[in-house]
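One protein chain omitted, others in place.
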Amino acid sequence: MSLEDLKEKLSKVVEPGDMVPRDYEKDGCLLEIKARAEQVEAVAKAALEADCFLESIAAVDFTNGPQIIYQFNSCTSISRVLVRVQLSRGESVVSIGSIYDAALWYEREVFELFGIRFDNHPDLRRLLLPEDADFYPLLKDYGKVHAFRSTEDIYGE
Amino acid sequence: MTAQALHDFVYVGVFLLAAVLFAISPLIASWLIGGRSVGAKRAETYESGMPAIGSAWIQFSVAYYIYALIFLAFDVDVLYLFPVALAYDKGFFIRDFIEIVIFIGILSLAIVYAWRKGVFTWHKRR
Amino acid sequence: MANEFLEPITEQTFYLNMGPQHPSTHGVLRLFLKLDGEYIVEADPVIGYGHRGHEKMAESHLYEQFLPNTSRMDYLAGLIFNHGYVAAVEKMTGIEVPPRAEYIRVICAELNRISSHLLWFGTYVMDLGGFTPFLYSFDDRENILDILDRVSGSRLTYSYCRFGGVSRDVDDEFITATHQFIERLRSRWDDYHNLVTKNVIFIHRAKDVGVINREVALRFGCTGPILRAAGVPYDVRKAEPYSVYSELDFEIPTGTKGDALDRYLVRLQEMEQSLHIIEQALERLPDGAIKAAVPHKVRPPRGDYYFAVESARGAVGFYIVSDGTSYPYRLKARVPSYGNLQVLTEVLPGTLVADTISILGSIDIVVPEVDR
Partner (left out) sequence: MAQKEIAPGARVQLAVVEEVLNLCRANSLWPMTFGLACCAIEMMAAGASRFDLDRFGAGVFRPSPRQSDLMIVAGTISKKMAPTIVTLWEQMPAPKWCIAMGNCAISGGPFEYDGQYAIVPGAELIVPVDVYVPGCPPRPEGLIQGFLALEDLITKGEKRNVLRRFKRKIVKGR
């Protein structure tokens, strides 16, 4: 399953402008996709058809809202795809737990550490912190942090 | 009851008394000189550090009961082997050996029967 | 109290905590099991008992200060985590690592992989009731720890890889000790096989137990020996060759059915492959510097980067967002045991409680790595 037909499957879902090829040597991923919150499920379905597995879901907190990073990879060829979803504060995303079971725990962890809600997630409850914890530790305004930047500072757009 | 019989019963009485004392004395000793621990969760059931959920009074499968029965059968069987071990090889070696083989053989037939009946295999209910 | 026994109790399932303190959960993992007699109806691994907040720590510490944390996430394959983190930062800042350092890193990483597999072998067979293989494998493992201790200074939590190379050079004694270790371990293989692989009880406890086929493994994002036992030859050292793995030749052992026995055999063959890699790397060890010139505080350019290595348990990835300062803005460690543990929710229901121990042992979880 090479990168081309993964691109071709994803192009049906995402506008070509959002698909940015990345230099694998330096950045570690071949393709970067900027998706909106409602396109997430379609992108996940396309990746599943392209026989990719969900490598990880990470989140980063910026001044203009948290950003969720979905990473898909295929075990037959180097084709790591980074899907970047920029959310505004308090916005929620559709859970892709029904497509990739791995997402269930990743989403619970992102919810617990960042406070981002995932709609129609089977059981969105705490995973790592004690049951009575009511804070979201990885948000930049919690605890001791070096800097709190916006996406322009880092990605320049 | 001749004096001799009464005299013999004294031995039995002493033996029983010693047995009872032998059983109870560790309890008394540890009650007296053992340390005492203190703590809120001291008396709770141990379930790898977590509070146990629900009560243990539930219906569980009958196979556990069969395991216990088989254990009991062979436990009693060992009880009979003690005196045999004492009186073993007093001249008729072959006879004693065959008797034991027959004795244990018949008992292990119970296991073979239970095994063939499939009592020990865990059937899946759902 | 009395009438409680009068009503017929229909519900026959009960809840059992294979909880944080359990000899076979290798750390503080809690399996919340719903049991119906000996069969598991539902299994919910509860994690978080080893959560130390590594990722929050990274945001308020320098790149150099976070280095010791990496080998404390997965302390069985600490050097491989070190290698992953250090190579990620080097790739971000474009630091050129001298070839001798790359070869030393590969040798020590493979030694660390063997020591992690040996520990898994000992504890797995001990969970299934065999006590002597634990002593054999720990004896061999102590040899590796001596070799690595001599050169890196610690037995478990290494900070041996530094940005730009390694902290100390290896000497001839290291090389001879490694050669002796390779002969010794190779002479012990048939002991291990006779003692365990050909043991009928072990085969009954591991054959057709906890079958994880290709589809389930990919759905849960499992990597490492679990995915390879299901027949998928995915290994980051071959799929995305980093460091000098492209110049060394080794095969990827794969299984067929994906049951506990296949995972066991895959790990044993992996140990032999690692020995093969170490031998080649020792022959090709070039001379030269062991550390490139690196600024005191590394300041990677802005942007986000991802770098993956192959740890003993699967693909370890470091996703680092840098804002140009010498503090990482965000650091996420993609950890293999996270997906490997989640597969239990799919595999355990329907198995016997006794098989849980065998499945959990064959998956080889390190809990602080899952909890980060």
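As written, the chain order gives the labels A, B and C, with residue 1 at the start of each chain.
By definition in this document, contacts are C-beta pairs under 8 Å (C-beta built on N, C-alpha and C of every residue); 3 or more make two chains touch, one makes a residue touch a chain.
Quick caveat, the model's predicted, so the values are computed rather than measured.
Peer 1: Please provide the labels of all shown chains that the missing chain touches.
Peer 2: Per the contact definition above, the missing chain touches A, B, C.
Peer 1: Which of these, C:32, C:75 or C:189, touches the one chain of the complex that we don't see?
Peer 2: Touches the omitted chain: C:75.
Peer 1: Touching the absent chain in the whole complex: find that residue among C:16, C:119 or C:177.
Peer 2: Looking across C:16, C:119 or C:177, the contact with the absent chain belongs to C:119.
Peer 1: I'm checking contacts with the chain that's been left out. Which of C:156, C:252, C:289 or C:352 qualifies?
Peer 2: Of the listed residues, the one touching the omitted chain is C:156.
Peer 1: So which bits of chain C touch the chain we can't see?
Peer 2: Residues touching the hidden chain, for chain C, are 19-23, 26-28, 48-53, 56-57, 60-61, 68-69, 72, 75-76, 119, 122-123, 134-136, 138-139, 141-142, 145, 155-157, 367-368, 371.
Peer 1: Kindly note down the residues of chain B that lie in touch with the hidden chain.
Peer 2: Here the touching residues of chain B are 31-42, 44, 46, 49-51.
Peer 1: Pick out the residues on chain A that sit against the missing chain.
Peer 2: 128-130, 135, 137, 142-145
Note that in this section only the chains that are shown with their structure count from here on.
Peer 1: Among the chains, which is located farthest from chain B on the basis of C-alpha centroids?
Peer 2: A
Peer 1: How big is the gap, in whole Å, between where the Cα atoms of chain A centre and where those of chain C centre?
Peer 2: Roughly 25 Å, centre to centre.
Peer 1: Whole-Å distance, chain B centre to chain C centre, using C-alpha means?
Peer 2: Here the centre of chain C sits 45 Å away from the centre of chain B.
Peer 1: Touching at least two other chains at once: which residues of chain C meet that condition?
Peer 2: none
Peer 1: Please output the residues of chain A touching chain C within their complex, sorted ascending.
Peer 2: 25-29, 53-56, 58, 60-61, 69, 71, 75, 77-78, 80, 82, 100-102, 104-106, 113, 126-130, 137-138, 140, 143-147, 149, 153-156
Peer 1: In the complex formed with chain C, which residues of chain B make contact?
Peer 2: Listed in rising order, the residues of chain B that touch chain C are 47-50, 52-54, 56-61, 63, 122, 124-126.
Peer 1: Can you check the complex and tell me which residues of chain C touch chain B?
Peer 2: The touching residues are 4-5, 9, 11-12, 14-22, 30, 36-39, 41, 350, 352.
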